[in-house]
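For this depiction, one protein chain was excluded, whereas all remaining protein chains were kept in their positions.
Chain lettering (A, B and C) follows the sequence in which the chains are written, and residue indices restart at 1 in each chain.
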Amino acid sequence: MIIVMHEDATEEQIAHVVARIEEVGATAHISHGERVTLVGAIGDREVLTGLPVEAFPGVERVVAVLKPYKLVSREFHPADTIIDVRGRRVGGNQFTLIAGPCSVETPGQIMQAAEAARDAGASMMRGGAFKPRTSPYAFQGLGREGLELLAEARERTGLPVVTELMDPRDLELVHEYADVIQIGARNMQNFQLLAEVGKAKRPVLLKRGAAATIEELLMAAEYVVKEGNREVILCERGIRTFETATRNTLDISAVPVIKLASHLPVVVDPSHSAGRLDLVLPLSLAAVVCGADGIIVETHPSPETALCDGPQSVPTRAFREYAAHVRELVEFVGKSIS
Amino acid sequence: MIIVMHEDATEEQIAHVVARIEEVGATAHISHGERVTLVGAIGDREVLTGLPVEAFPGVERVVAVLKPYKLVSREFHPADTIIDVRGRRVGGNQFTLIAGPCSVETPGQIMQAAEAARDAGASMMRGGAFKPRTSPYAFQGLGREGLELLAEARERTGLPVVTELMDPRDLELVHEYADVIQIGARNMQNFQLLAEVGKAKRPVLLKRGAAATIEELLMAAEYVVKEGNREVILCERGIRTFETATRNTLDISAVPVIKLASHLPVVVDPSHSAGRLDLVLPLSLAAVVCGADGIIVETHPSPETALCDGPQSVPTRAFREYAAHVRELVEFVGKSIS
Amino acid sequence: MIIVMHEDATEEQIAHVVARIEEVGATAHISHGERVTLVGAIGDREVLTGLPVEAFPGVERVVAVLKPYKLVSREFHPADTIIDVRGRRVGGNQFTLIAGPCSVETPGQIMQAAEAARDAGASMMRGGAFKPRTSPYAFQGLGREGLELLAEARERTGLPVVTELMDPRDLELVHEYADVIQIGARNMQNFQLLAEVGKAKRPVLLKRGAAATIEELLMAAEYVVKEGNREVILCERGIRTFETATRNTLDISAVPVIKLASHLPVVVDPSHSAGRLDLVLPLSLAAVVCGADGIIVETHPSPETALCDGPQSVPTRAFREYAAHVRELVEFVGKSIS
Partner (left out) sequence: MIIVMHEDATEEQIAHVVARIEEVGATAHISHGERVTLVGAIGDREVLTGLPVEAFPGVERVVAVLKPYKLVSREFHPADTIIDVRGRRVGGNQFTLIAGPCSVETPGQIMQAAEAARDAGASMMRGGAFKPRTSPYAFQGLGREGLELLAEARERTGLPVVTELMDPRDLELVHEYADVIQIGARNMQNFQLLAEVGKAKRPVLLKRGAAATIEELLMAAEYVVKEGNREVILCERGIRTFETATRNTLDISAVPVIKLASHLPVVVDPSHSAGRLDLVLPLSLAAVVCGADGIIVETHPSPETALCDGPQSVPTRAFREYAAHVRELVEFVGKSIS
């Protein structure tokens, strides 16, 4: 940690900073520049970041040198983490295509979607039984019944199930049905929930919050891994910006940035970022060439009657063609769909 | 709801949109412009917003006419909501000054802060027992012990307690100690939590998420009110932007915007928006003249040793002077501190 | 244009709105909803958008129905615009690879860069003689001398020259040397400059401003086309967001969004958006699969001594390999480098 002192900082203030650093067992190095004095603090990261140095008199600002996460960093674990989900591998030279409707609505709907996903060669199926909705008047999901329908669809198609957990009180229930537990963007900093799934025996798909930096996403993943669950799949799904042509702005650069900084696999959600069908294929292709380990995409037998996210869902009748385009590019970059 | 058809939309596509609207019991009006056809849909708001019209062929975009919230709107309840917290009134011509440390750390610390708040004439005290922290390695709060210390401080000073709830499983516990339950910015769209406090018998202080629009804040409040709890205090605490000189960008315009749109009281958090002490007073004064119903501000007996938010905390020794400045302006605008 | 009246709007206020619309020669249609009245205004777009309807009493808000640009829209000109630059075609099934240093520094530097670009099969070369720099103390470009060096490099390599114009007073000079005149992101809304290049006889490469919406970019292009110059190449180069891992956030979705909305060709600048070398190749590939008509990328013989943008420049010694990767994907999507 480097402490930049104010140009007018007194010798006394500098000495006070040094004293406080040494008090907590760290070492301080003073470096006098022409106009500004710097104090470098070396010691235990957690102790140092807990020190409110900006509150000390004469301090202009503090620059962190070490990254604020550890277990999820590539420095800590240089090799790619590869996760096995009922025999489907996520990460490495596999590309995971996860497809399904935004929410489970009816037995027919989820079965049709699951079969379309399987027929097109998808790796897993998605579908929400618990839905976070901006409006309290919108459809909130079928709950347990939805989970049961997902399990039936899994039985029929063999596709593992990715589904969202929103409330720690539902963990046991979701755990029973899900193969991968999804934490949605709105819950990326629901730290209790993160700690709970960190103790669970299921891989976690963690979506980036709409206003979260990449560093904050990695720190959220650190919450999970710290509790013992090392199987975390990160998901870029668009961030909130001033642009209104898309629902969110897909931060495609996040894919290579995360792959450089972390060993965890990364998937892209082209549906929620775009919010419109005509962008889903190009964004999916961008994910492939940027090094993503997979895509999580919405498909629905009848987008016109969908209770959620109809406008961005690939109709199941068009899904095979969509998947063929994706597969062709996946193979071009030397991977295969898992 | 107005549906703007694509310039190339066919008569068949227009007819299909009309048919779908009528199917759900609403009425459709077609209006042909020179280049574009509009379809107006009149009917039950919830039914109409549930219809994925953007997914219909030929639809360019959909414009909502009605606001997506109801119970919290000023049209629904024109008079200001005034909330009574152990005899302190929030709203109307009262100004609520809530002060205390970011987190409860020790018996001495919370007592000193509470006494400084009371001596300076504050209305309530704040202090976190459960703390949402970006890093899993940061101090996470004292939990139940913190709540007990808050209760002791309340006993000593007479100041009602505002404290945060993060997990629905802690509701009963927090309910027992808190006079006002705070929902933090990161949980503004934790809809399960909102529904739970909507059933509680305590006023709720709901903080705006760092990337939430004002409309989304009002919809989050609607979640609470819909469950029966009409005592919601909204809180503007800064939004995430590209500017890095401050921790967040205080959206001071949100105060008059919310007062025009809703009957609920609004308070401002100058500490979290600024992230630095030297801005806390000017931002507090801005809140007063923009019509806020109160301020929630951080004060700490020793910011230099604070476990959380030290850099932005008003030292308790300076709090009386800070409060005197605020009070003077509160009285100038014709209100009094409750 | 649709005018949404306030819920409390009086009949008199509605009549006033209608009267004002009819006064300017347009037609008004009133539509009474259960709670809200709408007034639809049909007439000349420019006349209607000039009317400050939001300032009329009783008006809640105004919704534009027609797009605010015309000449650049795909509705106006359905076929792709293809631009010929000294025999190199931009648009259609050609992919334009523009490469070169951020700024022209020395004869050796620009010649080496140009030769590396040519040897790798690039379509055109870039290089700034006039540089917009955030700091007044940074290198501001060589001016006329830089233009002359570009002309020499063109002579040697046969590559057409793309170079920036910042000041209308330099138009004649830049016109003499440039094959494509670049308007930088900071000048996207320098409307005098846009009007001047609209009268020029050179294609224009117009970069999106860091805080400009796609719609505003198209309106800036409309300024150019309106003056008679239909040869405009749009450029996505990243937008300003809260994320700090990259210099800007590349809005890759902008490529398909613009291709749907406009007939103009679109290129992507992976260098300025990323601000770091390790992202340049993946972002370039993303541009290819999202349908971009080209890339404008920075290469420098010695990034370590570059006066500008060294950290994101591909070293010329690595450029051939970079270009080979891009070409391979360009051919995979069925295009060829022009």
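In this text, contacts are C-beta pairs under 8 Å (C-beta built on N, C-alpha and C of every residue); 3 or more make two chains touch, one makes a residue touch a chain.
Predicted model, so just to flag it, every value in this text is computed and none were measured.
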Hidden partner chain, touching residue among C:68, C:121 or C:291: C:68
Residue among C:10, C:27, C:106 or C:192 touching the omitted chain: C:192
Which residue of B:10, B:253 or B:336 touches the chain not shown here: B:253
Residue among A:2, A:18, A:82 or A:138 that touches the chain left out of view: A:2
Positions on chain A contacted by the hidden chain, ascending: 2, 4, 7-8, 29, 31, 33-36, 38, 40, 42, 63, 65-66, 75, 240-242, 244
Contact footprint on chain C, counting only the chain that is left out: 20, 45-46, 49-50, 52, 54-56, 68-69, 132-140, 166-169, 186-187, 189-192, 195, 209-211, 216, 219, 222-223, 226, 240, 276-277, 303-307, 309-311, 313
Contacts of chain B with the absent chain, listed as residue ranges: 211, 213-215, 239, 241-246, 249-257, 260, 273-274, 278-279, 282-283, 285-286, 288-291, 329, 332
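By definition in this document, only the chains that are shown with their structure count from here on.
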Same vs different contact residues, chain A with chain C, by half of numbers used: same
Superposition rotation for chain B onto chain C, Cα-based, multiple of 5°: 180
Euclidean distance of C-alpha centroids - chain A vs chain B, Å: 26
Length of the line joining the C-alpha centres of chain B and chain C, rounded to whole Å: 39
For chain A, residues contacting two or more additional chains: 211
